[in-house]
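All protein chains but one are shown in place.
So, chain A:
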């Protein structure tokens, strides 16, 4: 099967229903995308599929063949992505950091679609779980990135 990940075309030999998460992590060796729950509850596995934040643990690989898949590893190759990362750093947003790849990707997807989100927009889009309770810092970082 052929997948386009971070702008590169990659051949992978997997069962078509293999979750995108495990293709990314195990076949492509990109471990920045995390496994948290596997049931699309936590958002740790968030990537962008054609610019839309997508929980890769519940996305079969064959459903995204032909789409542009972007993982956290490529986040800084993009203007909005760089701004989000800088805002994350400036706000010291991460604690353990495990959820943060997914949080960052969700924020990038939000800001690409909606550069000036309201607090409500942020609340609606940023639904990833964080067991360390970084929610307020994450929201502040999204606001910073949108105002920058």
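Everything below uses one rule, namely that contacts are C-beta pairs under 8 Å (C-beta built on N, C-alpha and C of every residue); 3 or more make two chains touch, one makes a residue touch a chain; residues count from 1.
Here is the rule we go by: contacts and distances are computed from a predicted model.
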*asked:* Leaving aside the chains you can see, what is the UniProt protein name of the one that's missing? Options: "Nitrite/sulfite reductase", "Isoquinoline 1-oxidoreductase, beta subunit", "Amino acid ABC transporter ATP-binding protein, PAAT family" or "Quinol oxidase subunit 4".
replied: "Isoquinoline 1-oxidoreductase, beta subunit"
*Which of these, A:28, A:49, A:69 or A:130, touches the one chain of the complex that we don't see?*
A:130
*In the complete assembly, which of A:44, A:80 or A:109 touches the absent chain?*
A:44
*Residues in chain A touching the chain absent from view*: 15, 18-19, 22, 26-27, 30-39, 41-42, 44, 71-73, 75-76, 85, 88-89, 92-101, 104, 123, 126-139
